[in-house]
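With one protein chain withheld, the remaining protein chains of the complex are depicted in position.
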Amino acid sequence: MIQKIVTKEELYKLLNYLLQDFEVIGPKELTNRGIFYETIKNPQDLYLGEGFTTEPVKKLFLNPSEWFFKCQYKDSKNSLEEIALTKTKRIIIGVRPCETKGLELLDKVYNSEYKDEFYVNNRNRTVIIGLSCAKPDRNCFCTSMGGSNVESQGTDAILFDRDGKFILEIITDKGKEILGSIGNEPSEEEKKHWQQDKEKRKDLVKTKIKAPEDLDKVFEDPYWEQVSKSCLSCGICTFLCPTCHCFDLVDEQRRRLRCYDGCAFVDFTLQASGENPRPTKKERYRQRVFHKFDYFKKNFGENLCVGCGRCIRYCPVKIDISEIVDKAPV
Amino acid sequence: MKNIYLPHLAEIVDIKQETPDIKTFKLKFKDQAVEDSFDHKPGQFVEFSIFGEGEAPFCISNSPTRKSGIECSVKRMGKITQALHELDTGDTVGIRGPYGNGFPIEDLKNKNLLFVAGGIGLAPLRSLINYCLDNRNNFKSVTIVNGARTSKDLVYKDEYQAWEKARDTKLYLTVDCQEENWTCMVGVVPKILEQLKPTCQDSVAIVCGPPIMIKYTMPVLLKIGFCPEAIITTLEMKMKCGLGKCGRCNIGNLYVCKDGPVFSYAQLKTLRYEL
Partner (left out) sequence: MIDELKIKARELLKNKQVDLIIGYQRASDGVLAMPCFVDREEDVDKLIWDVYCVYNLANYLKDYAGQKIGIIAKPCDVRSIVVLLQENQLRRENVYIIGVECSGVIDEKRLRLGAKDIQESATFGVKCKSCKSSTPSICDYLFKDKEKKGKISEDKDEYESVRKLEVRSSLERLKFWEEEFSRCIRCYACRQVCPMCYCPKCVADQAMPAWFSKGANLKGNLSWNLIRAIHLGGRCIDCGECERVCPVGIPLRELNKKIEKDIKELFKYEAGANVEQKPLLASFDKDDPGDWIK
């Protein structure tokens, strides 16, 4: 790992230079809308403050709407035409550590047994520059999910804003290649200060929860009906989640489309015969909690949750998954 | 890297009207190399594309021992099955697969086999029945209980004679209500099983049919003496990707498409799957 001290001007200058070869994507604050990942043409537009983006970085890897192939019909013959993968190299800057941890979890599904070339291609063409959290809010519970608000967790490099400057940690070779040239090496004194700072920042994540080890035991508990009563069965929690990855496949104009889908929707498991294994909010909400805190753990050894707080922050009726999991009657 | 969602083109070479709403489609891959390398186990399924309409999973109903193209039997139900029923021989569809675990053939060897089917539920069992009959020495007795709402709804009628004639093989056909000129049994499948009381000694029951049939068949089998481990069923569930990613078919931590669709009743109980 390389440590550097970088000024904002140096960073912007470098990004300006990199814009020649890379697509640069980063958070941008939009009036009356919030903070969103946008393609950046001018580094000054970047938002590298304390707020969080509404949509997770997931959407840049698992496209909300992806065409898989096209079926051509010509001279009474069918042929399949594959959709060319985008090869543009890109840099995503300002990504929170929890979000890249989310990508590492998605890797277990999309870059393992059956590799999804669309996802893998997006992973391979991207350099991620993280941004440590200086001000987690009360919906953040990353430290309870085995994560950290300050450590890299899957970024190629990570920025810490401090006293109007950035401290830059370069983690991977990919990161070194693009960022290696800027900044100055910090003095031993500065390094020490920085380490202390890091520790202090870790304590800023106030919400602490305990995800039960044996949620399985309370599968039948009436608790799930109680906590899901106010659920609206909308897609906010799943679509904004950095780790939710369920999708639908449909044909439109002889093209196959993958689009997001989620376990909260009534139609998600509805069969053509009219059978629905998850007919009520109880089964659907429990599915979400169990997929995250039981099934995924059984399959991959980790919770499918990074504690980013989005599903709590944006839930139309303030359902709080951290509280629900913490208070599960195990 | 390959696009795992990309199907192979296949041509419909034969269509057989099994019942008023079920057709069996026989397919040949356009690419001979794909045709030659395609290999499946009884109980596996394929994702079937009708371009412009979408994709749906159907079990392969022919036995791997009888290769003359993939066969899928399809009941007209929703969007994709309706579109499929409109197709003619010579039309092009897409196929990817085979997916799923298939029946645990090794565990069935040297066992008495009881096949219990209702309606189109015979489709995956047909693959296994013919496989067993083609490898007859590996299995003990074969008993087939096949039911349908009416005699018109019985599928694979022209194979019944061969099954009845096979060595140590019994076929019981039943319809829900008495009909004119019907000489076989009358009554729903669970009731017939109660009457027949097939042996549970050294036996495995393989059950497939509509959910309601499976629900009422399980207690009867348990009563006869089958242990939950010796009851095998294949589940129908909404599936999209077939690869354990899209998320809608999971029961417990398993995916019906990847880890199933064949499960033992004992497994389903631990997965808290409600029949």
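Here the chain labels run A and B in written order, and each chain numbers its own residues starting at 1.
FYI, contacts are C-beta pairs under 8 Å (C-beta built on N, C-alpha and C of every residue); 3 or more make two chains touch, one makes a residue touch a chain.
Quick caveat: nothing in here was measured; it's all calculated off a predicted structure.
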{"item": "Shown chains touched by the chain that is not drawn here", "value": "A, B"}
{"item": "Touching residue (missing chain; options A:240, A:263 or A:289)", "value": "A:240"}
{"item": "Positions on chain B contacted by the hidden chain, ascending", "value": "78-79, 82"}
{"item": "Residues of chain A in contact with the chain not shown", "value": "30, 32-34, 36, 51, 54-55, 64-65, 138-139, 229-230, 232-236, 239-240, 248, 250, 252, 257, 259-260, 265, 267, 312-314, 316-320, 322-323"}
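Here is the rule we use: only the chains that are shown with their structure count from here on.
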{"item": "Distance from the mean Cα position of chain B to that of chain A, given in whole angstrom", "value": "40"}
{"item": "Residues of chain A touching chain B in the complex", "value": "68-69, 71, 73, 77-80, 82, 109-110, 113-118, 120-121, 219-220, 245-251, 253-254, 256, 258, 261, 263, 268-273, 275, 277, 287, 291, 294-296, 298-299"}
{"item": "Contact set on chain B toward chain A in their complex", "value": "1-7, 9, 49-55, 77-81, 92, 94, 211, 236-238, 240-241, 243-253, 272, 274"}
